[in-house]
Every structure is written in C-alpha cells, then in structure tokens.
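Mind looking over this structure? Questions follow.
Chains shown are a subset, placed as in the full complex.
By written order: A and B. Residues from 1 in each chain.
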Amino acid sequence: MSNSIKDYAITTLASHTALQILKGAKDEGFKTIAICTPKSRRVYESYGVADEIIEIPTYQDYFKIESELIKKRAIMIPHGSFVSYLGHERVKNEAKVMYYGSKGILRWESDRRIERQWLKRAGVNVPKVFHDPKEIDRPAIIKFHGAAGGFGYFIAKSPEEFYEKIKEFPGQNEYVIQEYVVGVPMYVHYFLSPLTGELEIMSFDKRYESNADSIGRIAAKDQIGADIHTSYTITGNIPVVVRESMLPMFFEIGENVVRESKQLEGVPKGLYGPFCLEGIIDPNLNFRVFEISARIVAGTNPYTNGSPYSWLRYDEPMSTGRRLARDIKQGIEAGRLEDLLG
Amino acid sequence: MSNSIKDYAITTLASHTALQILKGAKDEGFKTIAICTPKSRRVYESYGVADEIIEIPTYQDYFKIESELIKKRAIMIPHGSFVSYLGHERVKNEAKVMYYGSKGILRWESDRRIERQWLKRAGVNVPKVFHDPKEIDRPAIIKFHGAAGGFGYFIAKSPEEFYEKIKEFPGQNEYVIQEYVVGVPMYVHYFLSPLTGELEIMSFDKRYESNADSIGRIAAKDQIGADIHTSYTITGNIPVVVRESMLPMFFEIGENVVRESKQLEGVPKGLYGPFCLEGIIDPNLNFRVFEISARIVAGTNPYTNGSPYSWLRYDEPMSTGRRLARDIKQGIEAGRLEDLLG
C-alpha cells in the first residue's frame, strides 16, 4: 500500500457526523468524497467540506457505487446512519471498501443483551435489568429493539402498569425492561488510536430530545391536565463539561471497556477509534451506563472546531472527525494502515 | 458612492447583538460607532468593540443624533432593540441613515397575522390558529400582541379554561390563540447575501427563558403545592447543534421563505441579510414554526467567535455580525452598496 495520503480519499454518507468527518479529513490533507442524496447535496456544497460528491437516489443504493469508491481508494468512516441504513450484517459481510474500525464490534453494540454482557465484564455500572415484567419493583423503562427515533419506550413502576401500557404497542414483543435511573444524561466521547494504544477523552454532550427536554417547561398542573407523555426523539446536541474530579473515573471506565473488547468473539483487534459511553450521572456521582456506541456519535457535532478538552491537548482545532483522519494519516505514513481497517 | 470601506462606519444601538456586530465590523476593517446610554457605555468600552461612542440619554433619543451618523457615513445595523425602541413605522418613515436590510419587511414580522400569511404561502408548517376561543380543542397558547418580555401568554386546553384565565388580563383584547406544540424549541439562524443570492445557515440556539427553563427543576408535587405558573422572559441563549439529517429540510424551508418574501407588498428586494425561524421540533421531527425575525437575533450571541457550522464554511471566526459586515464590505468594493440598503 502507498505511504502517501495523496493516494487515498476519505468518504462517508452525507448525514449524521459527515460534516465534521469531511472537514477534519480536509484539514489533515485528504481528498474527501461525500455520498449524497439529491436532498442532502445542497448542505455539503454549502459548507464546502467535499472535494467530490457522489449522488445516489437513497442511501440504500450505497452498494451500487461501492466499486467506484474502491477504485478511488476511498476509506469509509462508518457512523450511526451508515450502520443503520445498511445494517450491521451487510456492513460486515458485503461491504468491500476500506473501512475504518472493527466491523465485528457492530454486532455487540447492536444487540442490547450482548452489549450488556460486555459492559458488565468491564465492571461498568449498568442499570438493573428485569427479566420478567412481574419483577418490576421500582421505576423501569421499557425499550423496544430496533425502535427508531426514541418512540419505542415507556415507563412503568409496577407489573400492573407494565401490562396496561404495553397494550399501546401491539405486536412489539422484543423489549428490555431496565431500571429507570434518575439523574442527568451524560455522553462521553472517547478516542483510542491503535497506533499508540492511548485512550483520549475528546468531549462530552447531552442530547436535546423531543419532547423529553421540553415537557419540564410546562407547569406540572398543565401537563397533567393535557395528559402529556415523554418521548425521546433526538433533535440535536448541547455542549457540556463534567466536574473535573470525575475525569479519572471516566478514563478508567473507558480503559476497562477497551480491554474487555479484546475478548469479544469476532473482534480480533478490539474496539478502537471513536466510541461513546452513554449514561446517567446520579446524585451520588455514580455513572450508570445504558449504552455504548462503537463508532463516532452525533454528540461530537458541537465541536467541529474543537472542544474544551481537545483544545487542551492539541492546541489546534481537533474535532473527533479530524482526530480519526489524523489517525489514518499517521497509519498510512507509518505503513500501518492495515492496523486501522476492519 | 465610495468604493473604499475607509469612507464608511458601522453603527448600531449598544444592546441586543451590538457586541458581535461591532466586533465583526472591526474584524472586517470598518470603523465602528456604538450608540450608548450612560449605563451601557461601560460595557462597550470594556470589550473594546467601538472606535467611537456616541452617548444619548435614552435610546428613544436616537433621532437627535442621526444627522451626526449620516455625516460620518455610518451604516446602521438594525437589531431587535433598534426596531423595538424606535418602532417599525418610524424606522421606515423617519430614519434617514444608511440602513442594512429591507425596511419594508418590518411590518410583516411585527404583526403575527400577516407574518403567518407569508409563512403559509412559503409552505411552512405553522401551528393551527383558532379564530374563536370556542374552537379550542387541544392545548393552546394565547399570546397578546406587543406584549414585551414574555409575560403576555397563557395556556388553555378548552373554551372554559380560556374564559377563566383571560380574566387575569383585563383590557387585553388583541391576542392570537395558537395550538400549543409540544416539542423542543429550536432557532435557526440564516444569512442571505443579495450579492450572491446564496442562503447560508450560520448556527442554531435555544433560548434560556425565566422561568420556563427552570420550573422543571422543581419536583412536580412541589410545583403543584406552590401554584407555579410558566413565564417566558428571555434571559439568554444556549448553543445547540441539530441532527445533521435535518439540515436539508432547514435549507429548504429557508429558501421557500426567502422566495415568498419577494412577493410581499412593500418589500421590493425581498428578505436578505440575517434572519431567524423560531419553532418547535416535535417528536416526529416536524419543524413547527411560530415566528420569523427578519434581522439578526440574540440567539447568535453564543457564536461571537464562530459557530460549529460557520467554522466549517469559513475556517476563520465568523459570527453573524461579522458575516453581515463582510457582505457590506463586498458590496462597497463591488460598487453595489445600494443593493444592500433598505
């Protein structure tokens, strides 16, 4: 393989975190290719992040243009929309383009039950799971598998309430019942370079969810009269910093999760690149983790020009998108690109 | 007219968004003039954004110093406080200073009924309006015309509740009754240069309203005991980014609003410069728009050094204040300043 970044391009689907991925790649000197739909093209042109745009009717048409990407020696940066549009099995079994990250990890993050095993082995403080609705003895959140956009949730405090509310979701038999942890949501954005083995914390965010983040604006009595329910559709992200004394704990948890990822079946290189632990900080400062994303998350989007943390370490604008482009650049120049591809 | 920016100055009332307007103008090379009151002078001196300060007892005394501004070839950047202190009719009929933007648009944004016509013609998804209190069949918000600072609102879910609550606002007969949309507030900051005709999205914010953004901190049972009502006084703004997949929609809506503005009576040049669509993203990701501001909004203030979006396009600090100063600079240098003045 070539040791010059001029012989490669960075590409991704034009959605999710593509703006920072493409901008970061350009800042590191790469040629960038945005895979757009007719509707999204306008956005990526406006922000000037793509040297080339390949247009497809819908993102499901991705495989029609993959050979073109391969010809251009493009390296695909997978993000949540890429995995979601193609499905983790097709990504693993059919995608042939150079791919940054461990493909095998996608199975572990896409199924909440095995994801939980991984986190527990890493000593992460996960919320209690109730295996039978009859066990519900405290506020619990019921999440449906594969439910998109945050609609597939409800809260129940007892078996009775569970059986009453599940009626609103006919035919949905795949769910988990999880302890509902009261505390503030916190999303931790990690980065691990396989070239150095060093774990970094890039930034933090909280999501901006409709309507969860606005029903509190309605006085309690008006809410009750209007019979308003909480929904969790992600609409955006808000920047946040954490209490500095919690950083040692966040580093430790991240390192434990990475260490255990190397034991997972089908993930020979373990977890690397950007990933995110998604949890709740309770009033005793415990970090209760309910999910891991084993790739770049949209919560890094407030930091296209660097975060309060990345500015400390880098002293130049360093988004998570740019950080991974730099990893690829250093891998190429060191003749170690293979170590970064999954 | 001169083609050198040295022959002009940028001015505005020292409030609202004046810090970024003046800083942005200085960054583009303009001389800046802040029109201060005795109380505000201190602030604009501290931040060093004004080359010259003209002090007036109150902002209502603006017309006493306008001739001085004209002599200095100052270009006025109108913001919410400018329009609010002077009134849109005086701005249109009496102000003689060079003015950035379409004066005729102020009438359309200042009257919610005709503003709504404009938005509907542009295909914008506006909340339902009830023309008679008897029609109220879902949570509705009643807003009084010209009510300042967010006090002139209440929520009613039925005709009965409407008639009960309106008693608290004696003599207030000018109001609109609007569907109360449950979802997260989102403010989209656009910019359109008449020189290029290209629409840009500069940034997003959410307001920080007292007490709407804090009553949710009080447990529901304590709220009910204390009989706390929601109020909507703007105290500041919080930065936010949107879900990237929504950007094509925001561009499209903005372009439709601009296109229709050219059909509005008394607005020959249409809407240009900075403007803002103010709405709610509901849990189905619909953007329900309740207002348009046809000039720079205070929601751009978190971004005096650039936003997560402007950094992508400009690669240098680009506040909305600086963006419009650049527009003026390019207009002057191209001999097209007239195209920018209303």
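Miscellaneous remarks
What we mean here is this: a contact is a pair of C-beta atoms (placed from the backbone, for glycine too) under 8 Å apart; a residue touches a chain by one contact, two chains touch by 3 or more.
No experiment lies behind these values; they were computed from the predicted model shown.
The full homomeric assembly consists of 3 copies of the same chain, 2 of which are present in the displayed coordinates.
Heads up, the rule we're going with is that only the chains that are shown with their structure count from here on.
With centres defined as mean CA coordinates, subunit B is found 34 Å away from subunit A.
Those residues of subunit A whose C-beta lies close enough to touch subunit B in the complex are 15-20, 23, 39-40, 42-43, 46-49, 81, 149-151, 208-211, 213-223, 225-226, 228, 231, 233-239, 298, 301-305, 317.
Contacts from subunit B toward subunit A in the complex involve residues 139, 155, 157, 180, 182-186, 198-201, 204, 206, 209, 212-213, 215-217, 220-221, 223-224, 228-230, 238-248, 251-252, 280-285, 306, 308-309, 311-313.
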